[in-house]
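Let me give you the structure first, and then I'll get to my questions.
With one protein chain withheld, the remaining protein chains of the complex are depicted in position.
Just so it is clear, A and B label the chains in written order, and each chain counts residues from 1 on its own.
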Amino acid sequence: MNILAGRLRRMAALLGLFTLLLARPQPLWAQWNDPYPQRDSGRNILYAAFTERPKRLDPAQAYSSDEYTIISQIYEPPFEYQYLLRPYTLVPLTARAIPKPVYLDSKGRRLPADAPADRIAYSVYTIHIRHGILYQPSPCFARNASGQYLYQSLTAAQLRGIRTLSGFRHTGTRELVAADYVYEIKRLASPWVQSPLFSVLRHYIVGFKRFARTVGHLRATLPRVDGRPPYIDLAQVPMVGVKVLGRYTYSIEVRGKYPQFLYWMAMPFFAPMPPEAAHFFSQPGMARRDLTLDWYAVGTGPYMLTVNNPAREMVLQRNPNYHPDFYPRRGDSSDVKDGLLKDAGMRLPFINRVVFIRERETIPYWDKFMQGYYDESGVSAESFNQVVQYSPGGQAQLTPAMRARGIRLVTSTAPSIMYYGFNMLDPVVGGYSRRSRLLRRAISIAINTRQYILIFRNGRGIPAQSPLPPGIFGYQPGCAGRDPYVYDCVDGRIRRKPIAVARRLLAEAGYPDGRDQRTGKPLLLYYDTPETGPEAKANMDWMRKQFRKLNIQLVIRSTDYNRFQQKMRQGEEQIFSWGWNADYPDPEDFLMLLYGPNSEVKFNGENSANYNDPEFNRLFNEMRNMNNGPARAAIIRRMVSLVQRDAPWVWGYYPVSYLLRQAWVHNVKPNYMATNNLKYLRLDPALRARDRKAWNRPVVWPLWVIAALLVAVMLPAVLVYRQKERKSPL
Amino acid sequence: MIRYIIRRLLYAIPILVGVNVLTFALFFFVNTPNDMARFHLGIKRVTPQAITEWKIEHGYNDPLFYNARAPGIDKLTRTIFFQHSVKLLVFDFGQSDSGRDIGYDIRQRMWPSLAIQVPTFVVGLAVYISVALMTVFFRGTYLDLGGVILAVVMMSISMLFYVIGGQYLFSKVLRLVPISGYDTGLSAFKFVVLPVVLGIVSGIGASMRLYRTFFLEEAPRDYVRTARAKGLSEIRVLFRHVLKNAMIPILTGVVVVIPTLFIGGLIMESFFGIPGLGAYTIDAVRSQDFGIVHAMVYLGAVLYIVGLIMTDLAYTLVDPRVRLE
Partner (left out) sequence: MAFKFVLLPTDALLYLLVVVAVIYGMYAARHEHLRAPWRQVRRNPVAMAALVVLAAYVATGLLDSIHFRMRLDVPGAGHHQAIYAPQVRSVLDVLCGPLRKHVERTYSAPFALRSFTPQMVRLPGGQRVLEYPRLQYGGAGIRTSTDRARDIALRCLRATGETLALWVALVCAVVWWRVRHPGEFMRTAFVRLARGATDTPWRTILVTLAVVILLVAAIVNLGGEYHILGTDQVGQDVLYEAIKSIRTGLVIGTLSTLVMLPFAVAMGVMAGYFGGWVDDLIQYLYTTLNSIPSVLLIIAVILSLQLYMANHAASIDNIAQRQDIRLLALCVVLGVTSWTGLCRLLRGEAMKLRNMDYIQAATALGVRSRSIMTRHILPNVMHIVLISVVLDFSGLVLAEAILSYIGVGVDPSMNSWGNMINGARLELARDPVVWWSLAAAFLFMVTLVLAANLFADAVRDAFDPRLRTS
């Protein structure tokens, strides 16, 4: 017997074994393509994903939505947004009630609640928190039998071999007290914490700036410990405006009348931070082991972070100490129909564990959602036609294929705006002359946002008419709210002015047919964008196409995000695209994007267009501390008409978000303010396990085809070999 | 032998210093410490004071290469370059800008990378060599011709097509393996199998052709004729003699591949969501984390040099004629 034939026989035996494995009635894995461990199937676990690892989990620093997705489930500020009610309403979370501010005049005398805003020098908020709330188990609270902290004076020997928080064997807990809230506000004021809210709060909270100076000075002058800055116990340093009034009571004194302050206090910035945690993580050797507040969190919320592996996954586990918290009993009128009130009054949270998987790209995420391995998903432009179709009435609805899977669609308009801005400091497109205004209006008409929405967002957006998105006080729907310089009103519908109008405006501005009247040179404009990479190519091509309608040459300068920001700060840009998500549901948060003293170039603010109109600024100051009502609406209308006249932005669009949820996920209602939404969700793991099995039957026959092909190649090889062997060598 | 190794190791030091200077200059040319601070401090509401604070905190407030304000030798040592490179030379990678221990992360992420690269490399080598040997065995027949043509066609197709097509077909359409992800231990198999197969298939054209030429060069030599004349079977001749002698050029090629194990992982890891070093590098570049990039470049250079020394040693094992001097 020759060697090769023997080999073939052995290979055939192997193939047979392989066949057996494949043909087993219950294959090795229930589903071959299940990306999760077998032991977790059928459990009450929610699967979600993150694209970029959240950079900071420290509530004093975190400010982006991906960070909030995690920390809002862990840290609890005194207030939260009611999950179901619209417009967004604040309700107490750890506080016992929403406080009514006490107004004081400049001499500290108490004023009535309806006092005029200009007389109010200070507003004092007094917050009472609920008793008996416990922190999640954490080693920072661990004590020994005699009541001494176990891990608050760590030695190198104790830390040996510890790389994650679970390396500490003992944990403990403690009751939440008012001092923890005050401690966190002091952290916001500490210069080394670098809180993004520092620049806002220093104008409002009494004593904030002085506190910052004091602790900054302390830190610089106290001796360094092992080359590291000294630990400063913030509890020992007083802040004039923020006081602990009792075990469960604290007060904050704010300059002037500032009703939006309550909204800030519903953000994780104002969550409690136990000084034990701050001290625990500040010990030497901890940061070097990645044991910091940016990677671990200690809170009172429904979940606690047990695994934080930025390369693969983050796991939120139910907090065993979570205080009694119940599903809301009140909702909007449509919520009963949508089944959102079935769980009313039930104890929260419903889900035991939430696993966030690192998923860099949208395609695999979507494919896994379709296989049932993710529980919720957005709708990407790529999959849109597969998912959504329109009813004859123009209503978005799921395709039959999706409905057959039990998937449901939830649509909502986010309180955000995407826009194109003009740099008002630019000599060509900026300024307040008639010429530049006409140019901007012509461009505003030429950039067909509706078409953009159709091509790039499959119609998921509303062409914007002003800086105020729907759902924000002052937003006007329909023809009344349209920008009269860009849109016409035809049969009660908003319609973009024809391109001929734009060309006429351009000619009036001194650029007939896109050429400068004075020099005859073609008009060249620059568009700055932080989008790079091939995905942005279509976007840029489209943008160029828009300007070509006016015969204007558009030069696109795409740089990395850093460089883009730098250009914006220095006012080197001409036209740019940008967006804004609401911090809180108040028009102030959007109109401040055009407030002169908030100019990005001059004052490092968020007014990227550097728009500065004295009348607008005056109205803004008047509007900002008013309560919502007809008077405020009137002022907002005037402000909007001012910016519509000047056109510092091309109103882009208000994004409409489409959320898909699997049949086994309940209680989904998008709430752009309440980021602590996970506790409301409920799963049906049994249904999920059934569907996954049905959706993921592997298709095996192509493997056989491949094997057959290989054999087909081998067969002649064997024949040739036989032939060759029979002949004498050489 | 030991003296030789020591000499080679010493020779590696100036190369590592050169690598350091080069990468450092390139990276800081694009990325000033101010940029880095802004990037890390986030999008909204960043003040200049915060940037200064950040730079002090992360050791980026010194000049890059030359500190004119410092006294004496400190002019050279109190610089960002010196502080970062000195630690690197003793494999202390320090912390990334996000505050994580780079050394720990590299040790953690090494395993997923190796889980893909090692099987691809080992199985790939075996497959390439056997396929090449087969074409040599059947040389002159239509099997050989067909194999060679197939190899040229296959090497003319970009690796991206293999990966895109393979992922689409096997994970999405046939649902045979998970689309992306990773797990430790034995469960890693289902995540690793497709990237490995695709990695091998995408390299088969070029490698098979290369090895074939090596074998063809050995085939007409005298000792092969002698072996055949002695009546050894063709298979035995090929495996015993031709393969053994063709191992020297193959080894050279193999060592060149070792540093690219990292780079090859870049594509596979990002397509299949493998949390390895390739993905780590891409993340670092996207987040402009200088510490990580610097560490990875340095590690790559070290591995490359180790690879070179290993080749030299391997030569002596395979071919006794080569003597180390």
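As a convention for this text, a contact is a pair of C-beta atoms (placed from the backbone, for glycine too) under 8 Å apart; a residue touches a chain by one contact, two chains touch by 3 or more.
Bear in mind that the values here come from a model prediction, so they are computed numbers and not experimental data.
When the missing chain is restored to the complex, the residue among A:97, A:336 or A:555 that touches it is A:555. Here the missing chain is touched by one residue of B:123, B:210 or B:314, and it is B:210. Considering the full assembly, A:536 is the residue among A:536, A:659, A:700 or A:720 that touches the omitted chain. Touch with the chain that is not drawn comes from one residue among A:520, A:614 or A:629, which is A:520.
Residues of chain A that touch the chain left out of the display are 362-363, 366-367, 380, 382-383, 385-386, 389-390, 392-394, 451, 454-455, 459, 512-513, 515, 520-522, 524, 526, 532-538, 540-542, 545, 553, 555-560, 563, 567, 572. For chain B, the residues touching the chain absent from view are 14-15, 18-19, 22-23, 26-27, 29-31, 152-153, 155-161, 164, 168, 210, 213-214, 217, 249, 252-253, 256, 259-260, 262-263, 266-267, 281-282, 285, 293, 296-297, 300-301, 304-305.
Here, only the chains that are shown with their structure count from here on.
Here the spacing of chain A and chain B, counted between their Cα centres, is 36 Å. Interface residues of chain A, counted against chain B in their complex, comprise 2-4, 29, 31-35, 37, 52-53, 55-56, 61, 63-64, 163, 191-192, 194, 196-200, 287-290, 292, 294-295, 309-312, 357-361, 364, 367-368, 371, 373, 560-563, 565-566, 604, 606, 696-700, 702-703, 716-717, 720-721, 724-725, 729-730.
For chain B in complex with chain A, the touching residues are 31, 35, 38-50, 53-54, 57, 95, 98-101, 104-105, 108-109, 134, 137-138, 141, 143, 169, 171-183, 187, 190-191, 225, 228-229, 231, 233-236, 270, 273, 275, 279-280, 283, 287-288.
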